[in-house]
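I have a structure I would like to understand better, so I am pasting it below and will then ask my questions one at a time.
Every protein chain except one is present and positioned as in the full complex.
Up next is chain A:
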Amino acid sequence: MVHLTNTLNRFGYIHGPHRIYKRMQVFRFTWHYYGRHRRCYKLAVQRLHKAWLHATRNRKMKGLLYKEIWQTRIDAACKEHGIKYFEFTESLTRQNIHLNHAVLNDLAIYEPRTFKSLCNVAKQHIVNTGLYNLTLEEPEGVFNRSMFTDELKQ
């Protein structure tokens, strides 16, 4: 058995691709790191493998983190219309309005009138069923046709 490749390699006949190409692949991911971790290959590889481990681990947490932000946004939007977050969500689920947190978040930001009408639906449901202690306050300076029924009859 003849090991030809070893002998040829010893005298410089066979080379693989130069090792700079392997390193360039790593540096492509570590250009934004701090200090020698972006420059030196030995340190950069260690830091890169650890970063990929963190990325896979934290991918599960991404959904939970988004849900926290959505909850704060929906809570803020509910507070503008005089209703609390847990009152709002529970009354919607009891009315079989199964809207996602992501959808409610988009409605609160980009379609505030739709969100306001949803709040009114929830508030009327709470008042009718007596779920929570909530009263509907009429805004000042707004006149309806129903206020002047006696005058209209005359």
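We adopt the following convention: a contact is a pair of C-beta atoms (placed from the backbone, for glycine too) under 8 Å apart; a residue touches a chain by one contact, two chains touch by 3 or more; residues count from 1.
Just so we're on the same page, contacts and distances are computed from a predicted model.
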item	value
Complex member absent from the view - protein name from UniProt, among "Eukaryotic translation initiation factor 3 subunit H", "EKC/KEOPS complex subunit CGI121", "tRNA(adenine(34)) deaminase" or "39S ribosomal mitochondrial"	"39S ribosomal mitochondrial"
Contact residue for the chain not shown (choose from A:20, A:76 or A:147)	A:76
Positions on chain A where the hidden chain makes contact	69, 72-77, 79, 105, 108-109, 112
